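This is the structure, below, for whatever I ask next.
Heads up, one of the protein chains got dropped from this complex, but the rest are sitting where they should.
Here is chain A:
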Amino acid sequence: MVERADTTGKRSVSEWTLRPEYTKRFIAATLLVVVLLTFSAQRTEIDRMMVMSGEALLSVTGITDESQVARGLGRIFGDMFPLVVAERREVGRIENFDPERLPWLGRLETEIQTLSQLNTNTLQMETIEVERQVLIEPLGYLRYVLWLMWQTIEIAIWGTILSVLIAIPLGYFGARNYAPFALLYHLSRTTSSFFRAMPELIIALFLVLAYGFGPIAGVLALGVHTSGFLGKFFAEDIENADKGPQEALLSTGANRVKVLIYTVLPQVAPSYTGYVQYILERNIRSATVLGIVGAGGIGQELKGRFEMFNFGHVSTILLVILLTVIVLEYIAGNLRKRMM
């Protein structure tokens, strides 16, 4: 390149100021972040995590043979297979048992159990053999888990319905142009963000105290939490709707509710459907977890089995959850495609 003579009073190219790749501020900020992360790593035991994971890796490859992590995971995975799909129940414990009418695929087996018992005459321990009848349903447990999964989906559906019902007033009064007065607007918006901010697991925890174990707490927790999202989305769409048709109807003397139904609703209907569908999807995923705090559904069974170390049952439950979520994603994807 030829350097041109300086005619305009500007500096020649060789004199142009060039900036360094890294500014001092950038370097200082990076150092600060590194120092903060180092402190926090100790508090969150990142160092220990790395050591333990390293040990586990080494023991898997056979270099060392002692690792707490590998042992724990190994034991769980060992117990997870085979999956338990059958249900065995002692006949004596089933109420109103009728041997003539066995459930589907059910069969009776006699098993001999050895018990240690104190003989009251000789005052010595002796083993005796007891015969008892058990009802075996080969797919009984799987059926139970599927039924629980369906209950979980029902919890999610009702949670979504409740959420929409709460979100309708939150959306209406949370729209600046529809709230009758400013206080109500602020109240709605604050309520929405409060509901959004409260994790549903924590809401459920409190509601279990109030309503007891079971689906009620789950439905309420999902409804309340997700209405915070829907309320906000509904309100924003109402605010952004085209003003022209609204003015046109308002000036015929129609009141706000009529104007909303005839001009705003047709406009926002497609996006509202999308929101509700998304909320339903996420509610089904959340509902599987909510049972862990006792709010009904499949999570409650999962937690129980986990605590009893019945990992064979656990893996059946996990498999059902996994398949359900995959099927739902598929259905939701298809629905979305058809709506567009």
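Operating definition for what follows: a contact is a pair of C-beta atoms (placed from the backbone, for glycine too) under 8 Å apart; a residue touches a chain by one contact, two chains touch by 3 or more; residues count from 1.
Heads up, the rule we're going with is that contacts and distances are computed from a predicted model.
*Asks:* Tell me the UniProt protein name of the chain this structure doesn't show, selecting from "UspA domain protein", "Phosphonate ABC transporter ATP-binding protein", "Phenylpropionate dioxygenase, large terminal subunit" or "Cytochrome c3 family protein".
*Replies:* UniProt protein name of the non-displayed chain: "Phosphonate ABC transporter ATP-binding protein".
*Asks:* Of the residues A:Val13, A:Leu183 or A:Val257, I need the one that contacts the missing chain.
*Replies:* Reading the full complex, the residue touching the unseen chain is A:Val257.
*Asks:* From the list A:Gly54, A:Gly212 or A:Pro266, which touches the chain that is not on show?
*Replies:* If we include the chain that is not displayed, A:Pro266 is the one touching it.
*Asks:* Which of these touches the unseen chain: A:Gly62, A:Gly78, A:Gly92 or A:Gly244?
*Replies:* A:Gly244
*Asks:* Extract the touching residues of chain A with respect to the undisplayed chain.
*Replies:* Residues of chain A in contact with the hidden chain: 244-245, 247-255, 257-259, 261-263, 266-267, 269.
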